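Pasting a structure below so you can have a look.
One protein chain omitted, others in place.
By letter and in written order, the chains are A, B and C; residue numbering begins at 1 in each of them.
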Amino acid sequence: MIIMETDATEEQVAEVVKEIEKYGLRADVSRGDYMTVIGPVGDERKLPFDRLAVLPGVKEATMVETPYKLISREYAKFFGEAGDRRVIRLGNVSIGSGEPVFIAGPCAVESREQIFKIAEGVKRAGAHILRGGVFKPRSSVHSFQGLGANGREGAEEALAWLREAGEEFELPVITEVRGEAQVDLVAKYTDILHIGARNMYDQDLLVQAARKRKPVLVKRHFGATIEEFLCFAEYVAAEGNKDIILCERGIVPVGRGKSYTRYVLDLAAVPVVQKETYLPVIVDPSHATGRRDLIFNMSCAAIAAGADGLMIEVHYDPREALVDGPQMITPDELKDVIDACRKVHKLVSSQQSNAKN
Amino acid sequence: MIIMETDATEEQVAEVVKEIEKYGLRADVSRGDYMTVIGPVGDERKLPFDRLAVLPGVKEATMVETPYKLISREYAKFFGEAGDRRVIRLGNVSIGSGEPVFIAGPCAVESREQIFKIAEGVKRAGAHILRGGVFKPRSSVHSFQGLGANGREGAEEALAWLREAGEEFELPVITEVRGEAQVDLVAKYTDILHIGARNMYDQDLLVQAARKRKPVLVKRHFGATIEEFLCFAEYVAAEGNKDIILCERGIVPVGRGKSYTRYVLDLAAVPVVQKETYLPVIVDPSHATGRRDLIFNMSCAAIAAGADGLMIEVHYDPREALVDGPQMITPDELKDVIDACRKVHKLVSSQQSNAKN
Amino acid sequence: MIIMETDATEEQVAEVVKEIEKYGLRADVSRGDYMTVIGPVGDERKLPFDRLAVLPGVKEATMVETPYKLISREYAKFFGEAGDRRVIRLGNVSIGSGEPVFIAGPCAVESREQIFKIAEGVKRAGAHILRGGVFKPRSSVHSFQGLGANGREGAEEALAWLREAGEEFELPVITEVRGEAQVDLVAKYTDILHIGARNMYDQDLLVQAARKRKPVLVKRHFGATIEEFLCFAEYVAAEGNKDIILCERGIVPVGRGKSYTRYVLDLAAVPVVQKETYLPVIVDPSHATGRRDLIFNMSCAAIAAGADGLMIEVHYDPREALVDGPQMITPDELKDVIDACRKVHKLVSSQQSNAKN
Partner (left out) sequence: MIIMETDATEEQVAEVVKEIEKYGLRADVSRGDYMTVIGPVGDERKLPFDRLAVLPGVKEATMVETPYKLISREYAKFFGEAGDRRVIRLGNVSIGSGEPVFIAGPCAVESREQIFKIAEGVKRAGAHILRGGVFKPRSSVHSFQGLGANGREGAEEALAWLREAGEEFELPVITEVRGEAQVDLVAKYTDILHIGARNMYDQDLLVQAARKRKPVLVKRHFGATIEEFLCFAEYVAAEGNKDIILCERGIVPVGRGKSYTRYVLDLAAVPVVQKETYLPVIVDPSHATGRRDLIFNMSCAAIAAGADGLMIEVHYDPREALVDGPQMITPDELKDVIDACRKVHKLVSSQQSNAKN
């Protein structure tokens, strides 16, 4: 990490970048309010920090040992993120600003009518962002793969419906991009690119998505440790895109026999990741539990743990949904969840600041 | 499960029990407010339910398929637990009554002075029950094993200090019983017998503890599924002791490398177990996370998830503690946690009942 | 699954396919020695099996419940795989033929000289196929990413070296394809397309790779159950490509603290997968253990468990390797492993057939 003097010139920054590239690394340049920080991308052990430290305009040059340095709080401190937190703005919606954000919608876009009806419902319930899958990652090739499976035209039609529904109800939209070949198409219609849990380890997809310069939501793979999760989010940051939303959605259960929930929701990961990085962290209780009857409690628990938002699957008639029916709630139930979560957030954050004083 | 007529006589109950025992099973008799229910202990497939159903005084006789039937909500329905929940009373303290209960104290009793000082602190902070380990289960024989390791006298002295501290500050006490040989001694001094996570699979210990007719707190083993957890709690119930407190304290992490928390706290287990059984469920955020800086958030989250209480490790000077220092909080910090949790409980339960209406 | 009469005509087959497509499914047509079998790709519950069963030329039409039907042994029975096993042929090399196959080479291609030197060594040691990574999937963006990271030219140069080394020493070659964008390029130079463990869940990559009509080696993800592993291999088969090699390479360890091996090698998965499918199953002891000193024993164990081959990392000087040095063995050590494994295979298979008689 190279911290530049407050009055360092663009030429001096360029000189440092050139020096870093000489050793086969790339450089991430973060311009903050007060200073500029340069993060080398690659094996820092190859860099001559002694030499970098005495270049003109350089205030400090030190090696960072953690494998996810560009998203770490340490790094944010210097380039001026307020309170070391990244706030991601999409029109009127701010993610990571201190107020919880609610992303809601169906697992899969099924028809124009369906997505409009749900968009209207989640807007009424108080949600901020509309979700809806077009390219569904499925374990079985024999299951419904989303409308994205109907060739380019089918995909584009479904994406357009999502976009229109979002515009109609003033909701930014998010949809999953499952493979590199879909990045251009999805980026054309969506405000946030969603990298699903199954694709978290797909570094080429992360890089392509990052280059679209739109916010990227990265879900934790169900077999990934927190460290791996952060290492793969770092691939997005290394492309110069720091608008990353991290999402905890449950990890694989251990042991034989009956599971009462689909995955194990690791809520302690929320404060842990917030302490490690400057990025907002949200929780998806729908996929984590797979059970409609647990959404209320686990949503409140996620917010109490400090989550910056929730992503919840909603359908006006869960029994009719083509995918994930058992975990969907109705717009009315969503309203109860959002109301409760807002109050829990307010209560816990005020108690917490009292506690610190 | 055999449900007796409301006016069934003791002779009729005895007749059913005798019939069950004829087939090599035992019988658990639960006398509720309105009726008596008899739960066979053993392989129900050996029983002639047709024949049992026509015995005098029998209203209904059906086979229950779940492996933990005596603690299941289904069973409670008939013998009259209010709202299908078990309330465990210890003097003025009620566990499972709707108000969260706080168990607090040091990991290990270290001296008379230490336990008195901590008892005073946790009482002041609002805790209801005092904890303190005398027989410490430790992974390494080379680590401090608690004062219980100093022979019978050392153990009894430490237990007596705990008891006295509890009486001085009007706090019922709980301590871990690690082996069968300790059951008599521990039961003499403690109000609740605590079966630690490592011993959850120790059915002989569970049986011995159950026979003391005191409440038994059973912690989930860190490698156990929810089903296994409930199956082993069933061993206590099968001895006729239904005063069981279940405690979630984290399960093993999956994956290689650095762990940011000691275990993975499975908060969804709280509502799941409450739906499966009529027993109170508490959470131990101290052992689950192993990190003092996560206790506040994870305690609020546990209560938001619906936990009936918390068990928290407290020390006036965590740096001095012989065991588990990094996860202990001070009495002042405990007060902040308890205050926040009470408010979270009140808020979430009122929002939840509004949501249902 | 629709089994056609032995003398069914092409028109009759086409008629069945057309009927299946009418319901929104695709059809996989397998022409065996004695009969043709048609496997619907998609949700079979939508198909009118009654109606399909009476179409001309149809012998039998039944629904298959397993999610991986096209690679299942059941399916193979009908289209005539000898002994229900798929044999994959690459020049003189047969995979799945009964004789174990050895794939060996460095983790990463580092230079022309390095890959030639290692190719010579593994050929001399008795290996059949040369491996070498060009596009390395890495957890950290700050680690060496393989020569494939040096843009298209760097990648093509490294792939060409691998190909030349393979031709020089008469070894078919295999290299990993990490993202969809690399499929064309990799397929141009390699005999087998290798889908790494991290990409196992990447269905779009699997589909693209399958379409190259070359054998595809699919590694089990370290967080995947056997069922998931087979479900994702099914994506390759659903493209009509049945030349699939399955590879067990270890699953994530459970629990805290020190791991003595990188992953847990699940050798029972070998006979399990061989019973479930008709595909060859190989084992990668190098990534599974991460320890050079365990390769000999775990290789023998894998072959004793019935593996159809091994994939082993080899370097003439493991200390020099840019990636995975601690798990590489030398060509001389490889020779010891191959010699021992051949004898173990011969011994165990002869004892096993004796045992069955």
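Heads up, the rule we're going with is that a residue touches a chain if its C-beta (ideal position, glycine included) is under 8 Å from a C-beta of that chain, and two chains touch if they have at least 3 such contacts.
What you are looking at is a predicted structure, and each value in this text was computed from that prediction instead of being measured.
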Touch with the omitted chain, as defined above, among B:E19, B:E110, B:D202 or B:E313: B:D202
Hidden-chain contact residue, picked from the options C:M1, C:A155, C:A288 or C:L310: C:A288
Contact residue for the chain not shown (choose from B:R138, B:K275 or B:R292): B:R138
Sites on subunit B contacted by the missing partner chain, in the whole complex: 40-44, 67-69, 137-144, 178-182, 198-199, 201-205, 208, 221-224, 228, 231-232, 234-235, 238, 252, 254
Residues of subunit C (touch criterion as defined above) contacting the omitted chain: 223-228, 251-261, 264-272, 275-276, 288-289, 293-294, 296-298, 300-306, 333, 336-337, 339-340, 343-344, 347-348, 351-352, 354-355
Where the unshown chain meets subunit A, residue by residue: 223, 252-256, 259, 262-263
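Note that in this section only the chains that are shown with their structure count from here on.
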Central chain (by mean CA position): A
Distance-maximising chain from subunit C - centres being C-alpha averages: B
Centre-to-centre distance between subunit B and subunit A (centres being mean Cα positions), rounded to whole Å: 38
Gap in Å, rounded to a whole number, between the CA centres of subunit C and subunit A: 33
Whole-Å separation of chain centres (CA-atom averages), subunit B against subunit C: 49
Multi-chain contact sites of subunit C, meaning residues that touch two or more partners: 223, 252, 254
